[in-house]
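Omission of a single protein chain aside, the complex is shown with its protein chains in their original locations.
Let's turn to subunit A:
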Amino acid sequence: MAVSPVVTYEATSNIKVTADKAKSLAVRTNSISNQNEAPPEKKQGGQELAERLNHETKEKYVKDKKLGEGTYAIVYLGHLKADPSSKVAIKKIKVNTEYRDGLSMDAIREVKYLQELSHPNIIALHAVFSSKNQNLNLVLEFLPLGDLEMLIKDSEGIRYGTAEVKAWMGMLGRAVWFCHENFVLHRDIKPNNLLIAADGEVKLADFGLARSFSDPYRLMTYQVITRWYRPPELLYGARFYSGAVDVWSMGTVFAELILRVPFIAGNTDIHQLELICQAIGTPTEENWPGVSKLEGYVGYEKAATVPVRGKDVYLARFGTAGPVGVDLLMSMLALDPRKRSTARQILEHKWWTTDPRPTAKEDLPKKGGGLEKMGDDLKRRGGEVEDGRGDKVARKLNFGTMK
């Protein structure tokens, strides 16, 4: 039932702002309408309409080979039956032991938001179908060139400069802006969720932790975003937050792109907070009114507080971005989420138009992560972290704590 057209139409009736989205939906409705030639009331061989449509979607794609397998999903390389040269990734979500009676939360989030968001910098979800045993299959865009983390880590093999950083940040900025403009919080922005398409375009992936902006007084969980990229308000246990959490993550990704090591890499949540205090400044009532009201806020002694770092400190560390770039970085890493730039303000910043011009996407350095890397990236569940690099950062969504 995962892909029953009713779900699609429900979506039609309550989202939508951009013509682009309208178009994407139009395509979807058309594709369904094509399959709908026969009068729908007539049941074929006892199958319900939803089942039949699901079957037809399933028949459109062929799985070629397995690219990777994780605890949460198996990723296959696939293609359209009608066009063997087309390539897609099919992510088959395993029946989860935790959610035996239904679909896992991550899968629902991923389908729900990817289905709505259609943008060149967001991974495209072509179709969804269920196979036997009610397994959910997501047909995703084929992105063979690995992720940004790979490029950042390969400091021996890959050299890049400000123009490249600007190009990548620009694409990330657009993706986040588009999500926020459509009232979706991504809540897991980090370099290895930024996949690279064959033409060098960066695409935001892994919407397993995404949700739409909250209604007033509706609590949200603070156990989201991989620790190194988690903003201070979440570390302080804020239950009400906004797109500013994604902007902080963008800021840390920006810093990581320049430094080529994770900017604030704490071992525990407390350690993470300590490092934030040192790198950016200690949150106090002066620089962040109301911060002491947050559930997890811990007071600091007057003597132990670190003043908010000035521009000179950033310039010394991130000088390659230039003074204008440092301004942008500082506005993304403001402690008080209300003072942080919004995604729109980031794209309106003058850094994008100052020299150097962002590199054209075709000329960006590539490493060619290959099929396996793509399989690895997609098989993760929302918020899951690979072993090795920061396996201590791994955390789980804990819905039990939500009231």
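As a working rule, a contact is a pair of C-beta atoms (placed from the backbone, for glycine too) under 8 Å apart; a residue touches a chain by one contact, two chains touch by 3 or more; residues count from 1.
Heads up, the rule we're going with is that contacts and distances are computed from a predicted model.
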Just to verify: the chain that's not displayed, which of "Putative GPI transamidase component PIG-S", "DNA-directed RNA polymerases I and III subunit RPAC1", "RNA polymerase II transcription factor B subunit 3" or "Ubiquitin-related modifier 1 homolog" does UniProt list as its protein name?
"RNA polymerase II transcription factor B subunit 3"
If the hidden chain were put back, which of A:Gly102, A:Gly157 or A:Pro289 would touch it?
A:Pro289
Sole touch to the unshown chain from A:Phe129, A:Trp177, A:Trp228 or A:Phe263: residue A:Trp177
Checked against the full complex, the residue among A:Lys94, A:Arg340 or A:Arg380 that touches the missing chain is A:Arg340
Please output the residues of subunit A touching the missing chain, sorted low to high.
5-6, 8-10, 12-20, 22, 25-26, 29-30, 33, 36, 39-41, 49, 119-121, 170-171, 173-174, 177-178, 181, 183, 212-217, 233, 236, 238-245, 288-291, 293-295, 336-338, 340, 347-349, 352-353, 357-358, 360
